[in-house]
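Before we start, here is the structure in question, set down as structure tokens.
Only one protein chain is missing; all other protein chains are in place.
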């Protein structure tokens, strides 16, 4: 599973926005490592985008040329729209009223339909991204309405998940879809206000989290505050559950809950009435908070049994090898002494395909563990996401094909326990009806588009994709 | 003065088009060294573009991924639209009817007006290029008409110079503006047909020049031939004079005239009744054909007095130096023995600012030349071009500010003679009314747009320009 | 403080050595991120070196060209010898007997003297590295003696710290200085034997740690075993203390002690009879094992109060900022809820300059901590290292200038406690007389060279250093 995009926006009193946007994106880097971009406004819009990590795309030279006290930024892992420079965000379009830059996190379910409608009107598209669809639609509404009304009309037409930061000439605007699926929050800085996918980026700038943007809310920043409008159309709230268990930084607070505490709480719930064991070890890094919670509740010692190579992530593995095994070994090493002869509780955030889990379990056993009990911070994932997370298909989701016992057998553990849905919801602390649990239940807040439409969308530009790098990347261990 | 863009297009029977398009662009490299791009069609459009020379942008890997027997290509020196990857051509847009790739050589005089109109209709623009304006307009017409009619309607609305190669799904189409300002010709290959800015690119592929695309003609290629349509609107013909004297390769045949012969003929005309002298030397490379003509007519020995460093072109000169002098010396060296004690006829294609000419004259004199008589293959350039050539402003054009005697004084020659307008026209061999002589006479085939409009256009995206390379480039000697 | 070099070597039965060496270096990446190199032997020596991380220097293409079943590798952070490609290791020299490749971790104290002697004999040097001195000396001895004797003679002449892997034609040899200052161990693989700075790299290859190379031992690998010789000259043993507390991976076992356990034990010792507090938080990552030990001993909850941005490390900070503050914030973020209103025990591995510690303490206090008690896993560092660690000068070492109370005041904590020397030694579990504690006591196992000699050595090539990257790097938080 891949992190999705991160968005950021800022309006300052007088200083240039580029550097704080850069720092903000830096703090959101975990949400997307494929490309990065910043747009600022200073009588005209300045834009720089590129493939790679934030610090690879930008240098001092580029940042000093991005003038202006208003700016937005974006980090991206592609979901729709393939890995091409053309798809880097923020997208910038010129129209009658000036220039608009758009940074988008989410997935527009009816993008293809809207696109067809717009094409039928004679409009042209230069990319395959949802963002261009949003741009067209927004400009269309801006031809008829004032800015806020236009955005409300835009929101009436878009179906799906979207947290947007917009730079409409000199105004930074934040928009969150009526379901509030993807996160977006408001921060107060020394000399201005910011919008960010996560509060940790506000912290990095030395600012303070004001509050989350509400589902369906439109927030326009000013150096000394912000205005708020709600979109007319009401909807149920459906915050993405996965942000809490995997995507977001543990030090972010999201829709009222500190991510770290949610994960620690899940660990505690998992510990309740669990089997006897000697040590609790996390699969680093995503299992750490869960394991600490489990240890505290159970009284078992929290133990680092797996050490992660901090330089891993971009290596390659030569073809003809047992790829996954080598990949896991390059990434993780067992401290034998910590597991040998022990009954081990091992905690991970989730199981997606199960193949990596199996390799880790094998390593732990080879190191002499007496028993291995796997505990998982997310209930079984049985259905793919189409609202903003890059997930495997049904066929690849192990829990969609196998029972818990089947998975247990496959990953070869002595016992396997997932957090229950109730336990998860309780740990998050939000009402069940305020969460999107689609991947766990198959019940989504927004009607699932026809398979065919999805396929078309995915195939649209597939031929155009240039595979720059044929190396086999090291897969994240927890997926 | 800078070369402008070059366009190319090809339709083959079965082989992939990418490689021949690559070779074609290679042969057109002199028309643009800033960026290069190729689009091919094989059930969908494949596109690769990049900054740099053709062989820098493409490698075997990229070419083998550009599948399909139809393709177009572009080399670019920016005129409107600044040096950004976003402005690389061919431009590709998706619309209701499929995908269109566009490669453009020329300058749309009313682009800004059209753009405003289109923006007023709610359309959005992602670049500042003329090509995007063409794309919008074309798609708009394609909503109402069949392909050929739509292109005719497009041509009715565009004012300016344009030679286009289009890839409309699987069809390669060539379009030349009703004035025929920029060149475009048709070539027959072993297994298909091609369109090219210059016939030399057809030669490079082992093909044969069929004929020029006529002013206002629309040509659609097929593997075994081509169809032709004329745009409804009649116009005077106005082939760009500068292609003959400077831009085009000497081995290209353009609108009936072999470039080399035009230049040699000009040399002969310059020789008529000229002063007594000992040797004729060209300013290489652009003065060579003129000088050979002059030598043959006058009976004076054709002599290489200036040797050009073939590796020059991308060096830099350290600030704080006499930049132009060093630049000239790095590029040209005098063979003293060939000029010492001689009365020298020196021939160049044109004088733009005059500063480089002065440096060369100084070098020749320092080498001991007794007399230096400068002969110029183009009449005085008194007015900037806005139809496709990147020329200095009025203020920088030496001939716009000074009389011939004034220029003579400034470049410090014993005598200075330009080819006459009549001599030039006679050498080209086309009727005067079929040539655009705007830069020589101030009389243009298309009404000059208001200064303000021009300025706006140039400034529009100026702020967004990223200066990748702050080094001072070696200026071409002949400008 | 900077990690030093890492060395690796391997002899396989038949497979190519390059890939396992690559994986081994990958696991040793924490020991040097400046350059990487691999040499293999297959009738002749093949060598590839480059600036950057292991995965940046090598790709599949390069690895497949490094043929041969014997190979050595090196990762480097420069200590002596500046950041130039010329200084990348392994060094390769040709001599009468064939070819030698050398990878070196350590610091030759009398390198300058040896060099002068060799120069006096008419020898020439192409770099300023210790490694070239070793190469000259080794070849000189090989002119007189057999391989093992020659290495013994070499060892008699070298003074300082050195763990070497050598590739003498087709033989991989490991050498450890008579003091055993820098680590080196032997591992058994499925189809061969390996030498590595740390055992974690052996684990990564699925092998097993056989034992450490002994101080003064010479080990020659064969696919099915290894031979051992001891250098004639006896010396006291003096393992570098800093490997245990900071440099080595926690999952490595070094000279009998599992690094992780040493650190956890130190934490336990620090906890003995300590102040009352509410939480124990580590400065990540180096403080983690200490904190876990402290928590277990004290019964206080182990708490992650500082979250580290995993993508940090190569960013830059704009001049004119409070560099260190921004650097710390980009790297670490406080989870306020975990420290607000709490009495915090914060644990770090060491204090070098103290400036970063102060920034972290300020962050913790700003987050509402009631008390901050700093605990340090290393006794005060009062003297620079000249045996293989890149440390600040006396003037920069805060503990060389200030008392513990002075440091406490400077970093603004409520209390400050370092591990005692006795506590440290006890935690490592080796006899005091087997450790190099020079940086803690000023008493070194090898006589300190005259200041002047040091200075000469450092300045020798200073002028030749090219500063490729003027960006201000993010300093490691814990130094």
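When the chains are written out, they are named A, B and C in that same order, and each has its own residue count from 1.
Heads up, the rule we're going with is that a contact is a pair of C-beta atoms (placed from the backbone, for glycine too) under 8 Å apart; a residue touches a chain by one contact, two chains touch by 3 or more.
Computed from a predicted structure; not experimentally measured.
**Student:** Write out, one label after another, the shown chains that touch the chain missing from the document.
**Tutor:** B, C
**Student:** Return the single residue from B:288, B:352 or B:419 that touches the missing chain.
**Tutor:** Counting the whole complex, the residue in contact with the absent chain is B:288.
**Student:** For the chain left out of this view, which of C:92, C:214, C:235 or C:421 touches it?
**Tutor:** Only one of C:92, C:214, C:235 or C:421 touches the chain omitted from view, namely C:92.
**Student:** Among B:206, B:225, B:341 or B:368, which one touches the chain that has been omitted from the display?
**Tutor:** With B:206, B:225, B:341 or B:368 as choices, the missing chain is touched by B:206.
**Student:** Write the list of chain C residues that the hidden chain touches.
**Tutor:** Per the touch rule, chain C residues meeting the hidden chain are 42-48, 62, 65, 85, 91-96, 116, 119-120, 122-126, 128, 135-136, 139-140, 143, 461, 463-464, 466.
**Student:** In the full complex, which residues of chain B touch the absent chain?
**Tutor:** 19, 23, 26-27, 29-30, 33, 53-55, 59-60, 63, 200, 203-206, 249-251, 258, 260-261, 285, 288-289, 292, 295-296, 301-304, 307, 309-312, 314-316, 318, 326, 329-330, 333-335, 337-338, 471
In the analysis below, only the chains that are shown with their structure count from here on.
**Student:** Which sets of chains still touch one another once chain A is disregarded?
**Tutor:** Apart from chain A, the chains cluster as B | C.
**Student:** Find me the chain with the mean Cα position closest to the mean of all the protein Cα atoms on display.
**Tutor:** Closest to the centre of all protein C-alpha atoms: chain A.
**Student:** Going by average Cα coordinates, which chain is farthest removed from chain C?
**Tutor:** B
**Student:** What is the distance in Å between the mean C-alpha positions of chain A and chain C?
**Tutor:** Chain A and chain C have C-alpha centres separated by 36 Å.
**Student:** On chain A, where are the residues touching two or more other chains?
**Tutor:** In chain A, no residue touches at least two other chains, as defined above.
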